[in-house]
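Data first, discussion second: the structure below is written as structure tokens.
Only one protein chain is missing; all other protein chains are in place.
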Amino acid sequence: MANSKYEYVKAFERENYLLPETYIVIRVDGKGFHKFSQHYNFAKPNDLQALQVMNAAALEIMKRYSDVQLAYGDSDEYSFLLRRKCDLYERREMKLCTLFASLMATFYTLFWNKAHPERPIELEQVPTFDARAVSYPSFEIVRDYFSWRQVDCHINNLYNTTFWGLVKKGMTPQEAEQRLSGTVSSDKNEILFKDCGVNYNNEPEIYKKGTILVREFDEYKSEATPVTAVSSRQRQKQDKLRRKARIEKVHVDIINNNPWWDARPWLRE
Amino acid sequence: MANSKYEYVKAFERENYLLPETYIVIRVDGKGFHKFSQHYNFAKPNDLQALQVMNAAALEIMKRYSDVQLAYGDSDEYSFLLRRKCDLYERREMKLCTLFASLMATFYTLFWNKAHPERPIELEQVPTFDARAVSYPSFEIVRDYFSWRQVDCHINNLYNTTFWGLVKKGMTPQEAEQRLSGTVSSDKNEILFKDCGVNYNNEPEIYKKGTILVREFDEYKSEATPVTAVSSRQRQKQDKLRRKARIEKVHVDIINNNPWWDARPWLRE
Amino acid sequence: MANSKYEYVKAFERENYLLPETYIVIRVDGKGFHKFSQHYNFAKPNDLQALQVMNAAALEIMKRYSDVQLAYGDSDEYSFLLRRKCDLYERREMKLCTLFASLMATFYTLFWNKAHPERPIELEQVPTFDARAVSYPSFEIVRDYFSWRQVDCHINNLYNTTFWGLVKKGMTPQEAEQRLSGTVSSDKNEILFKDCGVNYNNEPEIYKKGTILVREFDEYKSEATPVTAVSSRQRQKQDKLRRKARIEKVHVDIINNNPWWDARPWLRE
Partner (left out) sequence: MANSKYEYVKAFERENYLLPETYIVIRVDGKGFHKFSQHYNFAKPNDLQALQVMNAAALEIMKRYSDVQLAYGDSDEYSFLLRRKCDLYERREMKLCTLFASLMATFYTLFWNKAHPERPIELEQVPTFDARAVSYPSFEIVRDYFSWRQVDCHINNLYNTTFWGLVKKGMTPQEAEQRLSGTVSSDKNEILFKDCGVNYNNEPEIYKKGTILVREFDEYKSEATPVTAVSSRQRQKQDKLRRKARIEKVHVDIINNNPWWDARPWLRE
């Protein structure tokens, strides 16, 4: 019906299909959240409610896409792990990334307004997310990816906790920055303890570890799945199982080859 | 600060930079809007308020990005034209597309809730957008692109207007579909007139033509801009001019080499 | 030294880096070899000397690039397996493919002229190759890739052997084609045996199986190599070992999970 002589312009469109049989990580990342956090008066160094809004938004995405086996979030970013055999939107990179960014933005807005009826999202400062997809060929590298994000969370949180601890004790931001310049982790722990009276170990796990959303199966039967031979009926059955699996929210260490990973063989499959 | 032995996973990231010196069109497209329109009881064949929400959202994006010279919207989609020399986010395709999709989703949500306090956006049915970017090497093809979208708008609107006209006259959707099967434009115009008493020409322009948002300059001085030699000061000055230019909303014919285009030489530059 | 105001044109160049930690297969493929084989009077269905020229050219490439662990050739094509950790030309797809195509063409020309001093390569009909690179994320898929090529060799060779057998017995090409239309493997074996007096099993292995070039290590010590931590000294040592490994030429069955693969663990690493 909608044919016209102008339709040739479609020939300029390009599509990138992510390599089959690789794990896909989609990372959504808040744009300009430093300004955003100032505009809405985030608590420092961590705003628990804002983190919960992120977590609620990510959980909604995970509920909608059963291919997402795991998600890890911290600060204004979230990484979603799509299983190796995922064929969502034929693995079209642009489709996947724009939808995840779009959903994150809407859910964030809705959950924020629900949590903060007194300071709802305003037009001049809206939550905005970019997204990217990365293909990882092996599960070892996937674990390293999430290790990378969790180590990053730890490093940033230790710095921010110490920095704001010093500021709350009366230092100017410049003085605090200078005090921390060149320090390593153990120095920061000690500064925090001695100068601010804070034992970093007692800080809330959600700040130190970030948040992990993971699909959990009570009875998981590992299936040897050759590359080619899964019937569409089996696929539907497996998909249904994934949809029914409950999604848990935890704040635990998943760095490196932590047994946590091996206890969840479905993440690998 | 944030270095760790896991950082090597970044080497798997890929970036696509859109070809320099080409016009970029970013098209955002509603996902599952058929269902969305049912959930929120859209008027048929066109819901004026929903179109105005789209237009308001697109306008907000255009205000934020002065590189957008023109936008065209119809139904649940919007196409944004970024000027040939645009260097927004270094022309990174993924960054541009995810941000536009993300902004469209949030603005849609906010404007919707403002327009419909009685039926606000609900978690189970949120407005979602995908997006894609296309590079066009010449202005002639850019015009053909927008002609394609406006012809598409016309064809769809004529069909929908006639279809719903027949349904409102008592046909079942199946009967209406059958009645229209194999008809050309002139047939539909006649059916509409004879069976439904509607003169298509008198239908609102926003339905027949879609919506054009265009940056307008009162005094425009075309500048011969060689590929290489624009000073950063000139660039800033031009950017400021674009920011200050008013954005007009019109519903006119822009198909093919309509003089409308030539009257706006800045679109070409 | 070579800077000029025109150098900005380099910004239009694009580079594709093949995904790290995946196996790379580069397949070079003769262009228009049907015509080429007619021009130089190839024997039918197989020209042993032409196959040997292909094998000699592929061997030269394999000698030059120690990252090539395995190569498989048949007819006018050759597939080279580059190891998973290969960093040749930073895994730039275009560089790899154009060099392999270029080398194949020159070596083919030189070996041909050596083998056929009486009918050297002529300007109007030169051996030409295209090439493509494919990334495979797991070793199982790599084996399937080579299985695909070897099954293809078998299917084509059985058909061609029967076709030319019938033609040599006096059929026209059209008659032979018709005779074979709709036949399966067992039919062709029988036709070959009854009509042409040829037992397919006795055909030369090089025709039935194609040619495998494989790097062989007498004493191979598998090393657990984590993704990140191989010193450059270790890398050099391993590279030296690969260079010194002898390259064997065999014509054996490598389809599926043949033990042949497991006996060569270095192919996987």
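Note that the chains take the letters A, B and C in the order they are written out, and that residue 1 is the start of every chain.
The rule is short, and it goes like this: a contact is a pair of C-beta atoms (placed from the backbone, for glycine too) under 8 Å apart; a residue touches a chain by one contact, two chains touch by 3 or more.
Everything quoted here is computed from the prediction, not taken from an experiment.
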### Task
With touch as defined up top, name the shown chains that contact the chain not shown.
A, B, C
#### Entry: Touch criterion as defined above, residue of C:M54, C:V68 or C:A101 at the omitted chain
C:A101
### Query
Considering the entire assembly, which residues of chain C contact the chain that has been omitted?
1-2, 4, 6-10, 12-14, 16, 28, 31, 60, 93-95, 97-99, 101-110, 121, 123, 126-132, 134-136, 141, 144-145, 147-148, 151-152, 155-156, 159
### Footprint left on chain B by the chain that the document does not show
19-22, 135, 137-138, 140-141, 144, 226-228
#### Entry: For chain A, residues in touch with the removed chain
5, 8, 11-12, 14, 17, 19-21, 227-229
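Simple rule for what comes next: only the chains that are shown with their structure count from here on.
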#### Entry: chain C against chain B, contact positions shared by both copies (same if over half, else different)
same
### Task
Would you mind pulling out the distance in Å between where the CA atoms of chain A average out and where those of chain C do?
43
### Message
Taking the mean of the C-alpha atoms as each chain's centre, how many Å separate chain A from chain B?
### Response
30
### Task
Please set out, as single numbers or ranges, the residues of chain C touching at least two other chains.
19-21, 227-228
